[in-house]
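Heads up, one of the protein chains got dropped from this complex, but the rest are sitting where they should.
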Amino acid sequence: MPYVLDCEIAANDEAAPAHRRMRVCAPQIAREAQPGQFAMLQTADGYAPFLRRPMSFERVLPEAVAFLYKVEGEGTRLLAAMRPGQTISVHGPLGKGFSIDSTISRHILVAGGIGVAPLPALADAVTRACRRPPDVVIGARTKRFLLCGDVFRSMGCEVYLATDDGSVGEKGVASHVLERLAPNPDTQIYACGPMPMMRATAQIAARSGAACQVSLEAQMACGDGACLGCVVESIFENEGEKMVRVCTDGPVFDAQHIDWNAHNFAYDR
Amino acid sequence: MPYVLDCEIAANDEAAPAHRRMRVCAPQIAREAQPGQFAMLQTADGYAPFLRRPMSFERVLPEAVAFLYKVEGEGTRLLAAMRPGQTISVHGPLGKGFSIDSTISRHILVAGGIGVAPLPALADAVTRACRRPPDVVIGARTKRFLLCGDVFRSMGCEVYLATDDGSVGEKGVASHVLERLAPNPDTQIYACGPMPMMRATAQIAARSGAACQVSLEAQMACGDGACLGCVVESIFENEGEKMVRVCTDGPVFDAQHIDWNAHNFAYDR
Amino acid sequence: MKPNLEVRIGALRMKNPVTVASGTFGYGQEYARYFDIAALGAVTIKSITLKPRAGNAPPRLVETPAGILNAIGLQNVGLDAYLAEKAPFLRKHGATIIANIYGSQPDEYCELARRLEEAHAADAIEANLSCPNVHDAATARGPALVAQIPERVAEYSRALRAATKLPLLVKLTPNVADIREPALAAQEAGADGVSLINTLMGMAIDPETRRPRLANVIGGLSGPAIRPVALKMVWDASRVLQIPVIGMGGICTAPDAIQFLLAGANAVAVGSMSFRQPDAALQIVRGLADYLEHHQIPDVNDLVGAIAT
Partner (left out) sequence: MKPNLEVRIGALRMKNPVTVASGTFGYGQEYARYFDIAALGAVTIKSITLKPRAGNAPPRLVETPAGILNAIGLQNVGLDAYLAEKAPFLRKHGATIIANIYGSQPDEYCELARRLEEAHAADAIEANLSCPNVHDAATARGPALVAQIPERVAEYSRALRAATKLPLLVKLTPNVADIREPALAAQEAGADGVSLINTLMGMAIDPETRRPRLANVIGGLSGPAIRPVALKMVWDASRVLQIPVIGMGGICTAPDAIQFLLAGANAVAVGSMSFRQPDAALQIVRGLADYLEHHQIPDVNDLVGAIAT
């Protein structure tokens, strides 16, 4: 059940240039939050920005949750200016998170850019469910923006890196590394990142017969399934089923259910 | 010359319940600020509130200025939440301040409620110009809201108090106390407070032949004389002169120039 | 003494004057997780059409200062699914239902109204004649929405009036020169009330990609940004109408709702604010009751049109 709570900020520190990590005390939310779910954070007391901002749970701790976020625009700039001790209104947990099938033997997490945000919580859960840490592929523009590598390594994950400029790891994108890891029908891929990277990942999964869950983003208003603002096109052709809501039908979807061709990449940032 | 500067907040502390004092480092502004002038403070990075909030200089210090403010609505609530070390955009000094005629022998400052805010700076200046601290009458609803008494006493002012409930000083309003102080043609009164109190003060001054300057308030947009939003009605009947701007023609006016009958008290808070 | 909160919109009784705006509260289910939706005066549902609709391509939303632009394009489950799945949920929870409907012809509106009435799946009908986001609304020169043309408002309202005995509300657009004209047209055609306002047409562009932010190019503006515009239209319309007005547009708090009542609205709807604060409408019901008690006003209807001018 989602809550709307005023929570105390415990920490809000830089994680990389223009990337920060905020930890908020939220025992009820922490009790229920699942990897891949998210919360809507209110960024201002006044009405500009009016809408809350969706943020995935990076970690779910005993009494707290952590968010890892990129400073993009007005809302995240305001988040970045908040200080420990201040309160923030948190609405969550929301959405459908990742599902973990422990009968599958290989689990690979693939992240592009800030898409890494929900994966530490997922790696935790996979490790617990499968009694083995998953493999993780992290892609970023350049070394400075590679996030969470240490976090995954400390969980015992095998971590593969890729950067656009080759400043660390493989030169190229995360999906190339994934291909090299040779997923097969007994592999579960979990991906989060820019749409082109997720489409490429979905194609690799389809070709190799691996299962693939993707966590999508969309502009959201309610987070509750009410406004129908956050939809993406699914493969279902029926008028009533065509548009699926990222906030409640997702944000995690089976990659096979998304109509990757319908997606209009011209609108992605 | 007014500046628009990002200034560091040096302090922002409670002065009374729902009243605070903010000190900001602003050397250029402090160098030019005159008692009775004000600054427009930006209260939010986002556009709600969109407009800056006018605040009088309570004190003009060597490198800083202080504001004394009452938490009224959204803007002042946001001011109240700011912390030392943060920056605030300050636009000022603005307006026409008090003028001090040192040939007049008696100077009486009269404050109602938060109207006391500009008077410490004025008391300082009167003391310097006349080589004698002025008398000060402070009125408030009740004892807890009586502000700056100690500040004036420490300057050597004679301080007279009045509260609506008689919890300290005389029971009644500041203008009653003023009347008892028997102003005469060799008295300069300076008043700031709610409009009914200022009208009463203006009448006492008129009857007694004392000079009287009042510092008025009005909803402001620009603070620069451009929007014509902040006007009050003067006694001048010419269409082009009837409406005077609180921001640039004032906020300090000769009480005789204000048309107290035209003022619509129904709109005062 | 507890003040009376009940209001009537024609034959519709609302236990308090607070409903939600169509399209901002789903079919009630989404928000029943947060509070008892029967505590509202009514639940106004997302516009339904005869057949399910997929709506417009994404992106459908963009935020603007103190507002939201949306171009959902009336995605909805369609009448059959509403009757089978949504109405029973609302009935089970004891909600009073204002069923908002959309059609491309008077006939479609009438069929929707008739079938809703037959199935007892609505306590009132709200005819959305003012959605800026559907392409039936052609964009040639000249006004494009039914609600922009008083004669068409009259035509649609008359047809609906003949088709149903349910209380009939007509929802109008602010994109007109004078809101009194379509409002009077609705009244003369037999509507029991008008709902003011739908979203204002608007647009936003991404300077970097040069593309419109919405795939639909234009959208409807809602949220606190439009509140002053909505309030003015409620004031204008209510002074010439004999029938009630449901006021909406940027209502976020009880003081906002009270402004609309004072301006002449008999009830109010909370829209975009539910996105920010899921129980906003309930908080407004409570705030309204507190206001009445504090000011010792025995009946909320005493506030209606009680602006002091």
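Lettered A, B and C in written order, each chain numbered from 1.
Note that a contact is a pair of C-beta atoms (placed from the backbone, for glycine too) under 8 Å apart; a residue touches a chain by one contact, two chains touch by 3 or more.
Worth saying up front: this structure is predicted, and the values here are computed from it rather than measured.
Trainee: What chains on display are touched by the one that is not shown?
Mentor: A, B, C
Trainee: Even though one chain is hidden, which residues of subunit A still touch it in the full complex?
Mentor: These residues touch the chain not displayed: 46-48, 266.
Trainee: So which bits of subunit C touch the chain we can't see?
Mentor: Counting only subunit C, the missing chain is touched by 64-67, 69, 141-143, 148, 175-178, 180-181, 200-205, 207, 209-212, 217-219, 221, 223-229, 231-232, 235, 240, 250, 255, 258-259, 262-263, 291, 306-309.
Trainee: Take the complete complex as the reference. Which residues in subunit B touch the chain that isn't displayed?
Mentor: These residues of subunit B touch the chain that is not shown: 1-2, 4, 42, 47-52, 91, 218-233, 238-240, 242-243, 248, 262, 264, 266-267.
Here, only the chains that are shown with their structure count from here on.
Trainee: Which chain's centre, taken as the mean of its Cα atoms, is farthest from the centre of subunit B?
Mentor: Between subunit B and every other chain, the largest centroid distance is to A.
Trainee: For subunit A versus subunit C, what separation do you get between their C-alpha means, in angstrom?
Mentor: Computed value for the inter-centroid distance: 35 Å.
Trainee: At what distance in angstrom does the C-alpha mean of subunit C lie from that of subunit B?
Mentor: From the centre of subunit B to the centre of subunit C is 46 Å.
Trainee: Report, in whole Å, the distance between the mean C-alpha point of subunit A and the mean C-alpha point of subunit B.
Mentor: Here the centre of subunit B sits 53 Å away from the centre of subunit A.
Trainee: Enumerate the residues of subunit A that touch no fewer than two other chains.
Mentor: Expected reply: 47-49.
Trainee: What positions in subunit C touch 2 or more of the other chains?
Mentor: In subunit C, the residues touching two or more other chains are 65-66, 224.
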